[in-house]
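Okay, so here's the structure we're looking at.
== chain A ==
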Amino acid sequence: MKTLYKSILAFAAWVMLSVSAFAVDVIVVSHGQANDPFWSVAKNGVDKGCADMKISCKYVAPGTFDMVEMAKLIDNAVSQKPKGIVITLPDAAALGKSVKAAIAAGIPVISMNSGSDDFASLGISAHVGQTEFEAGVGGGQKMKAAGGKKALCVNHEVGNVALDRRCAGFKKGFGGSVDILGTSNDPTEIQKAVAAKLGGGYDTILTLGAGLAGEAALKALESAGKVGSVKLGTFDMSPGMLKAAAAGKVEFLIDQQQYLQGYLPIAIFGQYMRYGTMPAGVVMTGPGFVTPANAAKVIKWAAQGYR
Partner candidate 1 sequence: MSENLIEFNNISKFFGKVIALKDVTMKLKKGEIMCLLGDNGAGKSTLIKTLAGVHRPDEGEIVIEGEKTVFDSPKDALDLGIGTVYQDLALVPLMSVTRNFFMGREPLKGLPLLKTFDIEKANKIAAERMSQIGIDIRDPSQAVGTMSGGERQCLAISRAIYFGAKVLVLDEPTSALGVHQASMVLKYIVKAASEGLAVILITHNVHHAYPVGNSFTVLNRGRSLGTFNKKDISREELLGMMAGGEELDKLEVELKEMGRLNS
Partner candidate 2 sequence: MSDKAKSIASKKSSGQDERLQKVSKLRLLLNRPELGALGGAILVFIFFGIVAGDTGMFSAYGMLNFLDVSANLGIIAIAAAMLMIGGEFDLSIGSMIGFAGICIAIPAIYWGWPLWTSIIFAFAMAVLVGYFNGILVVRTGLPSFIVTLAMLFILRGATLALTRLITGRTQVPGLRVLIENDPIAWIFATDTFTWLFNWLGSMNLIALRTDGTPLATGIPPSVIWFIAATLFATWILMKTRYGNWIFASGGDKNGATNVGVPVGRVKISLFIGTAIASTIFATIQVLDAGSADTMRGNLKELEAIAAAVVGGCLLTGGYGSAIGAAFGALIFGTVSMGIFYTDVDTDWFKVFLGAMMLIAVVFNNYVRKRVTESK
């Protein structure tokens, strides 16, 4: 028993000596976990921004998509009295109280990635991201220019307001008929659901996520031998879809350029801390289109964690 106690105490002492805590300039509270392939790119942007601005930052996220926990993390950040807080805003109703408390405490807040509709009403200084509706419009226009007439918009996360907007914007930009297909976020189920719809005469498919939905839809098209006859476009990027684009199988990927979503808020705060400057409104990071023309370069940068 004594040796067990001694080893526990020794371990605790070691932990205490190696753990440190110090005041940070900017805290980023995001709903995206750092080990997620999409969000690791954004976090790279945050890290680069901190290095370039020569300030200290911290990136925190809840373990799962849990708005209650995220609100707690914002409160936690406020208690540390940073010079600025960057958040994502996937649910303004749930996070609003904590965001308002942060601003009332005199800490400026910038939002990124999600919440382009709600950030202003909460008192957030600026929003950095891609507004979903406009990005959808851009995608729709591109598909229309490519000759599409009947489209299927695959929504793999029904209830996510941002995704609903993407389909709505696409409909506006496309002009032709657009049907919405709601699925779960299980890739096999998505593939089956899309395959089932292929008999419906669609010549265009838009997915709202690349790794999950895009690749599943691509698989469905390949199995049915419809690659090329049915144009596939997707929001966001994944290694599989990038390769497919380089091979000409995908019309475009809409890159919201989350690296900028991580980098720009830090850059903004860096200048704010020095000279008090702050942009007003939305700083658009997308839609950036990755097409067969530039896919190869993007693949290289994606491997390095910048796209």
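Convention: a residue touches a chain if its C-beta (ideal position, glycine included) is under 8 Å from a C-beta of that chain, and two chains touch if they have at least 3 such contacts; residues count from 1.
Behind the choice of candidates: all candidates are chains of the complex that A comes from, given by their letters.
Predicted model, so just to flag it, every value in this text is computed and none were measured.
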Need the partner of chain A in this complex, chosen from 1 or 2. Which is it?
2
In their shared complex, candidate 2 is touched by residues of chain A numbered 1, 4, 8, 12, 15-16, 19-23, 35, 58, 60-61, 63-68, 71-73, 75-81, 91, 93-94, 97, 101, 104-106, 158-159
